[in-house]
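The complex appears here minus one protein chain, its other protein chains still in place.
On to chain A.
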Amino acid sequence: MAAVNRDNEEEVKTDDGSPKIKPRPIVRLGIFLIAHSPVFSVVFSAAGVLALLLLPLLAKNTYISENALMPGSARSMLSNRDVSDGSKLVKDIKNFRLNHEGQGVEVQKLIGKYMSDMGAEVSYQKFHPEGNQFHPLHFFSGPDSYTLLENVSCASYGVNVAGIIRAPRGDGKESIVLVTPYDFINGGDYEDLSLGIVSSLFSLLSRVTWLSKDIIWLVADSRYGDYRPVAAWLTEYHSPSFKVSDLLKCDEQNTADNFRRAGTMAAALVLKVDGRSEKFEDTLSIYAEASNGQMPNLDLINVVNYLAVHRQGFYVKVEKVVSLLSSSWLKIFGEIFEAVGKLAHMLNPDWNFGIPAADYLEGSATLASSLYSQALGIPTGPHGAFRDYQVDAITLKVSPRFPPDSKTRQHDFFLRGARLLEGTIRSVNNLLEKFHQSFFLYMLTSPSKFISVGVYMIAFALLVAPLPMVAASLYIDGCKSLTNSTDNPTENFKSWKWLDAAKQVFTLHLFGFIVTLLPYFICQVPGQHSPTNRSIMWGTTSSSLLLITFVTMPGCSPFSSRLHGTNWAILKSVTISAAFIGLCLMSIINFATAEIGALLLVPTCLMAQPIKPALRSRRLKSLLGAFCSIVLLTIGFPVMFFAISKGLLGEGLVGLSLGGEFWTWLESLWAWKSATYLYIGMVHLPCWLLCLCILFHPS
C-alpha cells in the first residue's frame, strides 16, 4: 500500500513536465487516492471501525484441524476404583490438615508418597518467590536470562512437587504436563478437589498401556501466586542452573532430590477448581491468553471444548466483559446487524451471515475481553509460563454446582473431570509432531467460535490505510510550498527537504526511549517510595528532559520562532510515517495493542494541524477541526486515557492518586515484559508529542 502510494507521489511530480505519458492503472489509482486523501481517510477509518464492530458476525465455528487428535473416539477407561483413589487422597489431606496445623512440607510429602505409590518418579523443587523486577533489557532477551539471586533468605520459599509416569510405549522424549496449583498451608476445599481429579486420572494413567508420552503432574506451591511457581519449575526444567542454590541448605528435611525431566512438552493443562457455579451445570472456564497476546494452538482449545460439551456435559465459557452485555448502543448495533442479516437472507437464502442480537452481544463482550487481555500482554493464568517455551497450554477452571463438602456429588464430579482430562491427554498422546495444524493467531468470540488473523487484520489495515495516503499527499504539498519559498537554487535540496522534520521526529523518539527506560533508574533510587512519589519523580524528570531538549534543539520545540521551525506539512508527513511504521510493527508483535493504539493514534495524527491559522481565520470548519484535534490530543495522553478508561469502569480517580495508580499499572506491565509498555513509551508518546508540536506550530 505504502509502496504504491509513494510511487505515485513521485510520479505526480514527474508527470508535471510531460503529461503525455500515461501511467499504469495502479499508479493512476494511487494518484487518485492521494489527491482525494481527506475523503478516503474518513471513509477508510470509518470502515476500519465498522469492520471491528462486524467481527463477531464474521466469526467462524471452530473445527479440529489436526486429524490425529481424534477426540472422544476411544472409550474412557476411567473406573470407579481410580476415582476412589482420588477421593482417598482428598480425605487424607483433609484429615492431615486437621491434625497438623500449618505444616506445609508434610502435605507435600503426603502427595509425593501418593504419587510414588502409583508408580511415579517423584521430585521436589524449591524455588524462591522472587518478585518481578523491572529490567529494561529483559524485553529483548529470552526466558533463559533468569538469574539466581545471590542472597536468598530461608524465611520464604516454596516447594513444588512433580511426579512423572513413564510411558510404556514412549521413548521418554516427549511429555504432557498437568498442573494443579495448590496452597499447602491454607488451601481451601476447592483446591483439594482439583488434586482429587488429577490424582484419579493419575491412578488410571499409571496403569494404561497406550501412553506414548510421559505424564508429568506438577503440584505447584501457590502460596506466592499461581504463576511464579510454574515459571520457576519451567526454568529449572529447561535451563538448569548449575550453581548450588542456597535454598537447598536451609531446610531441616532433605528434599534435595534430583530434579527429574521427561523430554519436550507437547501440551500442558492447568486445572483449577474454585467457586460454585451459578449455572445449573458444572461450569468450565477456559483461559488461554499468554504474555504479549500469544495464544495456544486453537486445536488444544477445540479438543477440550469438544470433550467438555459433547462428552462430559460441562457448561463451557470463556471470559467476557460483563458490563458490555447491558450496553444499549451495542444492542442497537446488534439489532441493526440482525435486521440487515434477515433482509439479506430474504433477498438470497444463501446469505446467512446474520446472527441474533443476543449472540452478537455475547460475541462482542467475549471479543472485547479477548482483545483486552491480549493488549495488556499479561497472561491470564499459570499457562502463560509455558508459552515462553513454545508449549501450548491452557488453564481450565472448573466450578462445581455443589458445595465442596458434599460427598455424594464429589464422586460424580471427579469422574467427569478426570474423564475430560483423560480424553484430552489421549488426543494429545496421538500427536506425532507439535501442534501446528491449526491457528496460533486468533481471537475467541465464544468457546466454539473464533476469528482468524486473516479476518481481524482487515479491520486494522483499513484503520491504518489513511496514514500512508495522507503522508504522501502532505509530502507533496510540503515540497511544493518549500520550492516556492526558497529562492536559492543551489541550496535547494530538492528531495531532502524532509531531513529537518526527520531530525525532530528522531529526537522525540529518542526522548520517548529515554522516558521508557527512566523507571529503571527511579526504581534504583534508595529508600522506600510510594508509587505516587515515584510517578511524580518520573513525571518531573521526563518533563525537565523535554524542556532541555526543546531549549538545546530549537528546531524541535513547538514554541520556536518561525526561522527554526520546519514546514508543518512535512513534519506531519514524517510523523504520520513514523506512526505508521510503529503501528505496523506493533500489529505483528501484539495485534490487540496495535488495534487499540490505532483507534487512538490514527485520528489524532490525521486531525493534528496548527491551531494558529484556524484561530486567525475564524471559519467554523477550521475552528471545529482545531477543537477536534485538541480534544483528541487530550484523550490521547497516556495518563489521561488511563484515567478515562478507569472512569468508564467506574473508578473515578483524580489528582495525585491517579499518578500512583498509573505507576502501579505500568509496573505490572513491565514486570510481565509486556510489549504494550514499549509501545506506549516508544511509539505512542513520541507521536503524541509530535502532534502537539504540530498543533502549536507557528505557521
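Here, a contact is a pair of C-beta atoms (placed from the backbone, for glycine too) under 8 Å apart; a residue touches a chain by one contact, two chains touch by 3 or more; residues count from 1.
As a convention for this text, contacts and distances are computed from a predicted model.
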From the names "EF-hand domain-containing protein", "SNX4 protein", "Glutathione S-transferase" or "GPI transamidase subunit PIG-U", which one matches the UniProt record for the unseen chain?
-> "GPI transamidase subunit PIG-U"
Which one touches the absent chain: A:Phe402, A:Phe506 or A:Trp665?
-> A:Phe506
Which of A:Ser37, A:Ser206, A:Gln294 or A:Asn429 sits in contact with the chain that's absent?
-> A:Gln294
If the hidden chain were put back, which of A:Tyr287, A:Tyr360 or A:Tyr475 would touch it?
-> A:Tyr475
Just the residue numbers, please: which parts of chain A touch the chain that's not shown?
-> 2-3, 6-7, 9-10, 136-137, 140-142, 294, 390, 434, 440-441, 475, 488, 490-491, 493-496, 498-500, 502-503, 506, 574, 577, 581, 584-585, 588-589
